[in-house]
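Take a look at the structure below.
Missing here: one protein chain of the complex. Every other protein chain is in place.
Letters A, B, C, D and E mark the chains as written, and numbering starts fresh at 1 in each.
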Amino acid sequence: MMMSPDTSPVRASARALDELRPLSIETGYTRYAEGSVLIRAGGTHVLCNASVLDKVPPFLKGRGQGWVTAEYGMLPRATHTRGDREAARGKQSGRTQEIQRLIGRSLRAVFDLQALGERTLHLDCDVLQADGGTRCASITGAWVAAALAVRGLLDGGAIAADPIRDSVAAVSVGLVGGVPMLDLDYGEDSGCDADVNVVMTGAGGYVEVQGTAEGLAFERATLDRLLDLARDGIARLASLQREALQRPA
Amino acid sequence: MMMSPDTSPVRASARALDELRPLSIETGYTRYAEGSVLIRAGGTHVLCNASVLDKVPPFLKGRGQGWVTAEYGMLPRATHTRGDREAARGKQSGRTQEIQRLIGRSLRAVFDLQALGERTLHLDCDVLQADGGTRCASITGAWVAAALAVRGLLDGGAIAADPIRDSVAAVSVGLVGGVPMLDLDYGEDSGCDADVNVVMTGAGGYVEVQGTAEGLAFERATLDRLLDLARDGIARLASLQREALQRPA
Amino acid sequence: MMMSPDTSPVRASARALDELRPLSIETGYTRYAEGSVLIRAGGTHVLCNASVLDKVPPFLKGRGQGWVTAEYGMLPRATHTRGDREAARGKQSGRTQEIQRLIGRSLRAVFDLQALGERTLHLDCDVLQADGGTRCASITGAWVAAALAVRGLLDGGAIAADPIRDSVAAVSVGLVGGVPMLDLDYGEDSGCDADVNVVMTGAGGYVEVQGTAEGLAFERATLDRLLDLARDGIARLASLQREALQRPA
Amino acid sequence: MMMSPDTSPVRASARALDELRPLSIETGYTRYAEGSVLIRAGGTHVLCNASVLDKVPPFLKGRGQGWVTAEYGMLPRATHTRGDREAARGKQSGRTQEIQRLIGRSLRAVFDLQALGERTLHLDCDVLQADGGTRCASITGAWVAAALAVRGLLDGGAIAADPIRDSVAAVSVGLVGGVPMLDLDYGEDSGCDADVNVVMTGAGGYVEVQGTAEGLAFERATLDRLLDLARDGIARLASLQREALQRPA
Amino acid sequence: MMMSPDTSPVRASARALDELRPLSIETGYTRYAEGSVLIRAGGTHVLCNASVLDKVPPFLKGRGQGWVTAEYGMLPRATHTRGDREAARGKQSGRTQEIQRLIGRSLRAVFDLQALGERTLHLDCDVLQADGGTRCASITGAWVAAALAVRGLLDGGAIAADPIRDSVAAVSVGLVGGVPMLDLDYGEDSGCDADVNVVMTGAGGYVEVQGTAEGLAFERATLDRLLDLARDGIARLASLQREALQRPA
Partner (left out) sequence: MMMSPDTSPVRASARALDELRPLSIETGYTRYAEGSVLIRAGGTHVLCNASVLDKVPPFLKGRGQGWVTAEYGMLPRATHTRGDREAARGKQSGRTQEIQRLIGRSLRAVFDLQALGERTLHLDCDVLQADGGTRCASITGAWVAAALAVRGLLDGGAIAADPIRDSVAAVSVGLVGGVPMLDLDYGEDSGCDADVNVVMTGAGGYVEVQGTAEGLAFERATLDRLLDLARDGIARLASLQREALQRPA
């Protein structure tokens, strides 16, 4: 996938600096969810299930609109060393909550909640294997799962108009050893100087930009270059999302 | 797999009464765990990861022996309707704790904890899709994951002697509409009169027998017939476990 | 109570192998519960209180039937060494939850929940002193407490027909030093090779069979012998339960 | 016990205004605790167990002194209507914590923690049946349980000198319908205008005075009268505590 | 403030034994609360906010009366050494719960809950800086915040009659080095022999008296002297509360 001529000596994976990891989006991965997707971005594998629930949170009751929300989890041994099971420890970490809030906001940004009707689209993103970029893969996969669930609602006549206004996808970009690059894997991410998670619509609008200096603060020019890389990466992700939806389930 | 001549009209799946569901054991499913297995028993899919941890629980410190333990989880949308995420709710249900205690006890029954040395073998069993019998599939898969992790310890010279004395596997049997049958799926399990989860070693010894009357109390003769079915089913499971370990990873 | 001619040299208590511990069932032990029983099985003392609550769990609302459920607890110093207070630690252990689920299932197995009407019978089993077999004593005592509470409902005209179809009682059996024996005390239980908790109705049907190999796996013949012992023990328990109910309160 | 000539028409129980409820202190109630007492003050029954633990809290480590602490609980059906089980709800109520802190402080007031040595005396006070005054009965009973545990330490040679400087006991007094009275039961307590829990040493010194206006604020003269009643009641309690310790176990 | 001629050599602060710490009550400290007060008693600073909520606790629903309740917190670095943040630790300490229950009871003692109507007055007392006596300052300040909130309800016509029957205030008194003194600061409190927290109405009635022997038990005469000191101190506090309410906001 995506063979780039200027293969970079910089990256352990021999990817070009502006090259996404091999991405696959497997639809219908589990049987019961209204939309189910296993997204694999290189070694990062996330199971994204969309559930249609006939209820809305209390603050929306009786207002004739729907809600889109997300929960995120990482299996204890998705990573190099085993992490605590959050259910056993009795609470979700700050990181988990931060990520699931981000996924929910990102999805809502492309939904017409009125058109969804008084129901909740609940996205569960569970990381089976983690090699960096799990929040971005979750958003990209969750949108496909959501689109599948919405297709079911449309096909079944539960809603008349498509509540999805655009696609949404996410990618991380970062400065590694002073070099800007696209779609960091775990090795790149853990040693980077700065990384930015970018969430954009299919039409190229920004939904979220979350940039963090890991070591020293970064310059405006660096940010500009990283945003360029992200924009091009997300255009390719949006195209792969569309392809996944066009394949027979 | 396992075509039985006397295919039963009783079962929705057209399986014979003494027929296991199609079973596959995929080793090396994830990349980082010391042993990783995706076990599929019909529509029940469980990811079993074995982690080797260089520590033991406090009550075993300095006693020169190891420990084997397990945790169990079900992804929120593994089932027909979405269940609460235990990490979000802040605690594991009684059912979850009961199952993970059972998995741990079952594995320990075939381990020589002295030979394991002062380390913990931690089994994580996460249900990706649930169609009945998740605790049994977890035990059967977890043993294979544990065996893979132990093989790594032996190959790497960390331990000298194999701490695994025998295989262990589990299956459910039940009385459905008055008919004893093997390896219940969700539809059979939710309507059964009695079900028994049986955990046995490869040599045919009992590790656990957990029988429950769902409706009326059951007779000794019923229990005997169910235990017969379980014994034969587990013999086949033990054979499939061995095959899985002989395949190249 | 129950002097057996073949008094065994095997047991520290000089009990015969098929002999129950001295059992007493004191009704009316506390004043406010609709049914209150202090059951003493040797050194194991459990206070079983039955409360009648005019509500049912959410999943049963408006379905015109009742519910029977149980909670279990052990006072911190019921045992040889003080255990943590679960209320102070902030959660019930897996063991506690497993036991209270077992008690609830066992009681429900002999109840006609329709005949109970839309109310809950809540059993609280609190162990004041523990010398093995607390879950079995809890079930045996809880049934008597439940029967007392139901008698009150019948006497008061709250229900017309007795919702209790049969009695239910439980006993542990085990293999100690290779010898099958009935009704293990703590010393026997902690050193046994296998133990089975058996829950049966007064009519002799099985409600639960929970057998566990503590050391090596056990044979089918062992299981058969243990089930024989349990059947006879439970017949005696059922008779003692009936006597307790016939005594003036 | 305590027949008073001026039997009062005011009290439902026909007790005199300055009369304690019938009090019994049964020692050796459970088998394993180093000191075990069932105290019954009228319909209030509290099991007080004293455990000797060979450790001290972190803030006392290595300081060559001991600690005395308490935990309190009420069985769910100790009262007229069933209360939540704190272990199931996942936390102790504010009331529970307030009471157990009070019991601990009261006991420590009569202990020489240096003489106790580097160990903890842990008092568990569990209310089996509640008819008012459970915190006072807990203190009075806990002191006897503590004294029994200390006697064991002295008899066994673990400590050389008695760390108990005096006895401690508690009683409630209150203004009911404008009339000051001693040792309120639940009916009196729930309708009173003011109640005061008083904790005093055998020598008559104050350890705690906790007075609360339930309706209108009360006068200094009322407080004085209530403190007089409490002083006399506690003198009788102290005498009953001494008697309990002199009985053969 | 309050220059006393007989300045005491006993107190580090050179205060007279019967002298309050300099007290200021700043109303309108925050913008949104219906009543907001920053009370400073020497180095103890507590922000007391009163919120009017249009709901009552479940046990009062539909009974046409209101409720007054309080919560208390201490900022982690209000004290000499940083304490845990209770929200991060996941529970309120026993001390916190004891204090907030005391504040709530104290305020309710002077409220006509019928006249308040079916609404809740919720007092939040948050200690910004702690130099002893935080519970007393909380009560004294909370009453002023409550009075401001009630004034708003009266001015806005939400209620017709003033539900506040009297003022309420609190002070600590104690025996330090054998000397009775008023309004202990942290240094005095941590070394005292006995301390009593006294809550009284403006009319001089007792609402709460909470006396504790820190070292040896104390005599009745000591208690009497401490109650005298408290009475006079509270009279001055009541006067300062009235002044604060008369100042323009």
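We take it that a contact is a pair of C-beta atoms (placed from the backbone, for glycine too) under 8 Å apart; a residue touches a chain by one contact, two chains touch by 3 or more.
Everything numeric in this text was worked out from a predicted model, so none of it was measured.
Novice: May I ask you to name the displayed chains that the omitted chain touches in the full complex?
Specialist: Computed over the complete complex, the missing chain touches A, E.
Novice: Out of E:43, E:117 or E:204, which is the one that touches the chain we can't see?
Specialist: E:43
Novice: In the whole complex, not just what's shown, which of E:26, E:71, E:219 or E:232 touches the removed chain?
Specialist: E:71
Novice: Who touches the missing chain here, A:49, A:100 or A:120?
Specialist: A:100
Novice: Need a quick check: the contact residues on chain A for the chain that isn't drawn.
Specialist: 91-95, 97-98, 100-101, 105, 109, 166, 194, 196, 200-201, 203, 205-213, 216-220, 223, 227, 231
Novice: List the residues of chain E that touch the chain left out of this view.
Specialist: Touch set of chain E with respect to the missing chain: 30-33, 36, 43, 45, 47, 49, 51, 53, 71, 73, 75-80, 82, 85-88, 90-92, 96, 122, 124, 126, 128-129, 131.
The rule is short, and it goes like this: only the chains that are shown with their structure count from here on.
Novice: What chain lies closest to the overall centre, CA atoms only?
Specialist: Nearest to the common C-alpha centre lies chain C.
Novice: Nearest 5 degrees is plenty: how much rotation brings the CA atoms of chain C onto those of chain E?
Specialist: It is a rotation of 120 degrees, to the nearest 5.
Novice: Of the other chains, whose C-alpha centre is the longest way from the centre of chain E?
Specialist: B
Novice: Just how far, in Å, is the C-alpha centre of chain E from the one of chain D?
Specialist: Chain centres of chain D and chain E, defined by C-alpha means, are spaced 29 Å apart.
Novice: Averaging over Cα atoms per chain, report the distance between chain A and chain E in Å.
Specialist: Result: the chain centres lie 52 Å from each other.
Novice: Enumerate the residues of chain E that touch no fewer than two other chains.
Specialist: Residue numbers touching two or more other chains: 91.
Novice: Show me, using the given definition of touch, all chain pairs that touch one another.
Specialist: After working through each pair, the chains in contact turn out to be A-B, B-C, C-D, D-E.
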